[in-house]
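Every protein chain but one is kept in place in this view of the complex.
What follows is chain A.
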Amino acid sequence: MNCRSEVLEVSVEGRQVEEAMLAVLHTILLHRSTGKFHYKKEGTYSIGTVGTQDVDCDFIDFTFVRVSSDELDRVIRKAVAEFKDALGNSGSDGMGQISLEFYQKKKSRWPFSDECIPWEVWSIKVNVVNLANEQERQICREKVGEKLGEKVINIVEVINRHDYLPKMPTQSEVDNVFDTSLKDVQPYLYKITYQITDSLGTSVSTTMRRLIKDTLAL
């Protein structure tokens, strides 16, 4: 529980899903990334620079800003594409949720693996609508653009609050807080997961996992 959770909800047309998700995820990551840290002697460090880039959407009247890191973009795109495929294949009424979770690692003693403790979770609920004709599409194009603009403002408001952020780590701990695998940018450790809500029930595997966890926790 010890983590903030923010929920966004968007309704888009099928072909807009990818761009809308990219817009939201990139906006969040823009604010949750820093330049690369360069540690120096005496335990100090300097922060590298980060470039930004405007991205125009094809299916939505919208432009968003992202960190100009192609590597990061590739990772996000991959996750979003998977989500889109799953959404398309689910055959249900097109409800899905993609979550971006920022976490911190905590080193544990031997028998246990490192704990990943989330501190902020953004859940984006997607509702895919079907449109009948071109005119409606045109209206939707504009409306989704406006909505996304609102979301971006919301995200910035949330991020502007003075809330908990992991403390800046020392050199040895930097991997516990930041994702250092990228060459040009250093976001907080994050994880993108998605789920397609076809029904209320949870799958057997999650139930089993919970059962085991619960017995352990008892």
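Note that in this section a residue touches a chain if its C-beta (ideal position, glycine included) is under 8 Å from a C-beta of that chain, and two chains touch if they have at least 3 such contacts; residues count from 1.
The rule we apply is simple: contacts and distances are computed from a predicted model.
Novice: Tell me the UniProt name of the left-out chain, picking from "50S ribosomal protein L13, chloroplastic", "Autophagy-related protein 9", "Glutathione S-transferase" or "Proteasome subunit beta".
Specialist: Hidden chain identified via UniProt as "Autophagy-related protein 9".
Novice: Which residue among A:A86, A:V129 or A:V158 touches the omitted chain?
Specialist: A:V158
Novice: Looking at A:S5, A:Q138 or A:T193, which residue reaches the missing chain?
Specialist: A:S5
Novice: Footprint of the hidden chain on chain A, which residues?
Specialist: Interface with the chain not displayed, on the chain A side: 1-10, 19, 35-36, 38, 40, 43-58, 68-69, 104, 106, 109, 111-112, 115, 117-119, 125, 147, 150-151, 154, 158, 161, 163-164, 166-171, 173, 184-185, 200, 202, 207, 210-211, 214-218.
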